[in-house]
Structure formats: structure tokens, C-alpha cells
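Apart from one protein chain that is not included, each protein chain of the complex appears where it belongs.
For clarity, chains are labelled A and B in written order, and residue numbers in each chain start from 1.
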Amino acid sequence: MHLIEMGKTVMNFKKAFGVAAATMMSAAALTGCAIAKTSSTAGNKSSDNTIRIGVNLELSGSVASYGQQEKKGVVLAAQEINKKGVKIGGKTYKVKLFISDNKSSTSTAASVAAQMANSDKIVAQVGPAATAYATASIANLTKAGVPMVGPSATASEFTQTKSGQTQKYAFRACFIDPFQGKKAADFMYNTLKKKSVAILADNSTDYGTGLTKSFTKEFKKLGGKVVTTQYFQSGDKDFNSTLTTIKGKKPDALYLPGYYTEIGLILKQAREMGLNVPVVGADGMGSPKLAQIAGKKNATNVYYTTHFSIKSKEPEVVKFLKTYKAKYGEEPTTFSSLAYDSVYMIVDAAKKEGEVSSSAIQKGLASLKNFKGVTGKITMDSKHNPQKSVVVEQMTNGKINKAYTVK
Amino acid sequence: MKKNWKYNLCWLILMVAGFYLINTLMLAGVINTFIENMLVTIGINIILAVGLNLVIGFSGQFSLGHAGFMALGAYATGIMTQTMNTAGGFYLSILVGVVISIVVALLVGIPTLRLHGDYFAIATMGAAEIIRIVINNMKITNGAAGLFNIPQFATWDVVYIFVCLTTIVTVNFIHSRDGRAVISIRENEIAAEAMGVNTTKWKLSAFVLGAATAAIAGSLYASYLQTIVPSTFGIMESINILIFVVLGGLGSITGTFVATTLLGVLDAALQSLGVLRMVFYAVALIIIMIFKPGGLFGKWEFSFKRLLTKKQDGDMKEAGKESK
Partner (left out) sequence: MQTFFQQLINGLSLGSIYALLALGYMIVYGISKLLNFAHGDVYMLGAYWGYYTINYLHFGFITALITAMIVCGLAGVIIEAVAYRPLRNAPRVAALITAIGVSFFLENGMSYLVTSDTRNFPQVIKQKTFDLGGVMISNIQLIILVTTLILTLGLMYIINYTKTGRAMRSVSTDYDAASLMGININHTVSITFALGSALAGAAGVLIGLYYNSIDPLMGMTPGIKAFVAAVLGGIGSIPGAAVGGFLIGLLETAVQAMGFSAFRDAAVYIVLIVILLVLPGGLFGKKQVEKV
């Protein structure tokens, strides 16, 4: 009985599939082979005196707080440039921003990129902040021939195609995870002289896992020992139990690849339970919020790899810190500084090529050399990764009191 | 089936005409990448929502784990097309995704379909989260970083054909004898059981068919966007699909089509509003549900049969009035 019934079901499905297949075959026959594709274009060109830059950022959703930071940097850069305008090919240009929210979603990031390239006629895009969303927008931008600068897309695969070639239109302003993780391991082993380390990493993004991988590899190569690797999710607030476990393993130091929102809490809870070993982190920690969330007293014996030190005497940095503070009443974060540089990189590329068009900016970005940004002196390599030096900032009582330059 | 050939032909013509319309508009340059992107997203969402409507609207099982099955399809395609970079490999990966998700749906469904209402909802939500967390910690899926550079085989025409295919299969299932058994469970499970309907079996069939279509949608999503990350397939994605279904009307495939299209267009049109977009979206949701608690279309379906035989219906109504 049961078998017969099952058989009937299969029959019914077969019938349904039969109908469907017949329908589709006739549909295919009718349409023939001329299936249209939206055309690829050779990019946009400015027809008036504006540099149209699309800003595709996570303004809502899970990583909104980083997208919001980057928006601040972009807006500040545009404002500064527009004060005087910028001379390109004998004409004075102003920057016009098209800011859209990608909702921290891959599909929306792709849609926003398509809209800005096709409807708003942007010549370049800044953003998105997280690698996954940045990668999702590459296909549509490549189709439209518009270059993008991902301020904080750190995964090494971001600028590469599957076969290992460079994505023609994808650039970034930050260093890649393998590089930063390696430098952190180097600093941990050679400068801090710590040989056994526990890792507590953000497992919800490529950032935390990517850094963990490269740090572990390098640290083991140097002869150090990783006693345990534990994970958390972005948005977590309670780390007490994991930290208790880690404390039981008695590490000499902690490596915490993640963002300030969670690392601040980890610092607070670690110090409160008496886990006072040195902490090394990455550029995602670079925010004044870190010390505020952790509490000043707890933000001691903390080091993180980053792009520039706020102690720096470089004129670009001094000026940036001053104007940023005047406009927003707070210190900039790594995210806002990288986004700020991204805008200048685009404008600089156009200036160098003497033309405001997507193709010129693409060329200019690919051959960017010794560009003096806030986040360091940037030279673009053949894989569209900026080559710049790493700085390690040391935090004591919530204040940056020392900076090391790591070669 | 012979007596319905006229209406089936109407549907066929409609589908082919739709295809031609998009094709022509694209050739004419009216549809640019942005609009194509919007249409493909709507198409994928339709496949997801039709499948979920089968589970919630027709069999009455409140599932909150649709995104988990979508993830299975997406990762099957993402992983397989890395090594099999051909159209054949892509279609094979869809098949594999469907098979995996059928197996998982059986594993999840057989024990949990005994649960009722919200208990079933939270169990499926939990199952979907488990799938996501496992994907997030596996090596072959590249963990939280997800998969990039997935070759693009799912162009708009492929998605269009799959929307038609899955809808035809689902609608035929609903209209078959089995479909009536499924609907009878929704109406009254105990009465259906008393009439000899094997409720567990039909609940499971609907759930499995819904999961299979979700896997297809996932494959198309992965191949069209070329980037997938585990965080995409979280609880919020399941909820978004649920919104399409409820807004259109539980038990109305027509409603699902209209609601998904409407929200897709609205979402794209409000794109440049930034954060405020989601505020408007939220207000729209609340207002629509307050004024149309049964969804936009309730259980109403568009039908060529009714359209073509409307006159007769009208006559009969008249006759009915007179006899009163």
C-alpha cells in the first residue's frame, strides 16, 4: 500500500516535470539563440566639472558601525577638496558624492554598484568596508568599466580572479591580512619576546580568520607556540568563559584579531579577571572607542598593528587629525582614515592622468607611486595591493604612548 | 489534462512573451545592469518565496529555516564550479545541491514535523542556524571568508527559466491529488487524518519540495553574484523570505509573485535614501499588515480559466439571483 502510494507520488512528480520540460523546450525553441546581455561599457567620463564618486557603504545592518565611520572619512575628504577644487587637465573640478547604503548584504552591494555605475555615472567607487560586500560589487563594476577602492577589504583574494590574475578594477587602501598577521607575529616574537600565545579571534568575518591563519603560520615558523585558538562572533558581549579557559592555559600574551567593538569588551573582561598579559591586535582596533569600552585602566599593555600613529609628525597626519576633530568632535578611527585616503587616491589618480574618467582613474590607481596619504606612503603593486609600512601603537591607560615602526 | 490545454497554452504564451519582452528591452538598452540585477534578485526571491509558500501557506507548517536550505544549494554550486568550470558542472552542482538539501530536509523534517506551530518554527530556525554554523567552520567552504570568484552561469535567462520551472512543478503539485491532501492538513489536521490522509507523509513532501526549490535558488544566487558568505544565510534571510510570502498572501502563488516583485522594485528604488530606506520599509510592512492582515491577495489566484469562462460564471450568478 505504502509502496503504491509512493509510486503514485513519483508518477505525479514525473508528470509535473514532463509538463515543465515540454514547456521549456518549446520556450527555448521559440526564443532561438538570441539571448540579450546587458552591454559592457568602457566606463564613465565626466562631462562637466565634477568628479562623480560613488560611496557604497554598510550604513545599516550588521557591520554598519564601520560603514558609518568610513562615510565620515569620505565626506571630510570631499569637503576639503571642494574648498578649493582640484585642477585636472587645466580645468577645476569638484567632487560630487553619491552615498548609498548596501545594508551589509552581498546582493544589495552588487545592486548599489550597478545603479551608481549606470544611473549616476560615477567614475569610481569607494567602499564597501567588508571584503565580502566589496567582492560582491566587483562583477557589476567590471562590466561597467568603473574602478573601485575598497578602504578596508583586507582578504588577499579580493583583488584577484580565480586564475590568480589581478582584478582590473579592484583596488584597496589597506594592507592584506597575510602581511599584517605576519608583522604581528614578528612583533610578538622579536620585540615583545613572547613565546606562547593564545588567540581569540572573530569567527564571523574573513578578517579575524584570515589574520589568525597568517599569524599562526608565521609565529610557529619563528619558533613560538600557540597554546589555544578560540573564536567569538561579532555582536557577542560575554567572553568570560572563553577567557577563563584561556587563563587556565597560562599564555604569555594574547593575539586578538577583530574589531574594537568586541576587543574593547574582551580587554575589559580579561583585565577584570586578572588576565594581565600583553595583548596584540590588528588595525580593526584603531578607534578611540576601544579605550572607552574597555575602560581606561584596562586598556594597558595593549599593542596593535596599524597604518599610522596619531603621534606622527607627518604634516598630512597632523592636519587630518585636526580637521577631523574639528568636524566630528572625536578622534578618527582606522576605518575613517582609510576611507579618507581612498578619496584622495582616486582624485590623485585622475590628476596624474590629466583626465576625469573611469579608464584614466583605473590607470592612475594601478600606477600609483609614493602617494602621500594619512595612512602612509602608498605604492600600488601589480596585484593592486598598496605597499606601505606597518606601525605598532602601544596603549597605556587608554592613551597611545609609544609607536614602533616595523619593517 | 486534455481539457485544460487552452489554459496551459495561455500560460505558455505568457511565459514566452515575458521572456521576449525582457529580451527586447535589453536589446533596446532600456534594461541596464542595475535593472537586470534587480530582476534577477526578484526572480531568485520568487523561487524562494514560492517554495516557502508551499510549506507555510499550503501545508500550514510554519518554517523559519528556509535560508539554511538556500545555503546548501549555494555552497554546492560554489564549491563544485571551482573545479568544474563548465555549464554542465553548474547544472550538476544544482542537482547535487537539491539532493543534499532533500536529504537534510528529511533528516530535519522527520523528527520535527511532529511539533506544532511556533515550536516547529523555532526548531527549523535552529536547524538552519546549525547548517550555517557548520558551513562557517568548515575548510572546504572557506569558513567565514566565504567563496569568491564563482563562475557566472546563472545569467538572467537561466534564472527566468528556473523561475518558470519551479513554479510549474510547485503549482502542479498543489493542484494534484497530493496537493489537496496537503491543503487538507492545513485546514484541519485531525479531520484529514480521520479521512485517511497520511499527514506526516504529506507534510514531509511539502517540506522537502520547498527545501529542494530553496537549494535551486541558492545555486542561482551563488552563480549570479559570484560571492557567497555564510552570514548571508542567517535568520534575517529566512525572515525576509517569510515577509514576501505573508505579504502576498498565505496560499496564493499569485500573491507571492506580486509581493516579491513589488518589494524588490521598492527596495531598489529607495536605494539612494540610505538608512531611512529601512525605516520606510518597516513602516510599509506594518501598515500593509494592519490594513490587509490576510496579505495582499489572501488565497486568491489569477487563473486564465476563470478569465476565459468569466461570462459563463456571470450568467450563472445572474441565474442564481433570479432563482432567489
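Operating definition for what follows: a residue touches a chain if its C-beta (ideal position, glycine included) is under 8 Å from a C-beta of that chain, and two chains touch if they have at least 3 such contacts.
These numbers were taken from a predicted model, which means no experiment stands behind them.
Among the residues B:S59, B:T112 or B:T213, only B:T112 touches the chain that is left out of the figure. Among A:Y231, A:F308 or A:Y340, the one in contact with the hidden chain is A:Y231. Panel shows chain B; residues 56, 62, 111-112, 114-116, 118-119, 121-123, 125-127, 129-130, 133-134, 136-137, 190, 235, 239, 242-243, 246-247, 250, 275-276, 278-279, 281-283, 285-286, 289-290, 293-295 of it touch the chain omitted from the view. For chain A, the list of residues touching the undisplayed chain reads 59-60, 62, 64-65, 68-69, 203, 228, 230-233, 235, 237-238, 240-242, 244-245, 248, 260-261, 264-265, 268, 272-274, 289, 292-293, 295.
The working rule: only the chains that are shown with their structure count from here on.
Mean C-alpha position of chain A lies 33 Å from that of chain B.
Contact residues on chain B toward chain A in their complex (touch as defined above): 1, 8, 12, 15-16, 19-20, 22-24, 26-27, 29, 31-34, 36-38, 41, 82, 136-137, 143-146, 148-149, 151-152, 155, 157, 161, 164-165, 168-169, 172-173, 176-178, 198, 201, 205, 221, 225-229, 231-232, 267-268, 271-275, 277-278.
Residues of chain A that touch chain B in their complex: 5, 8-9, 12-13, 15-17, 19-20, 23-24, 26-28, 30-31, 34-39, 59-60, 62, 98-101, 103, 105-108, 110-112, 114-115, 117-119, 131-132, 135-136, 138-140, 143-144, 155, 157-158, 160-162, 203-206, 208-210.
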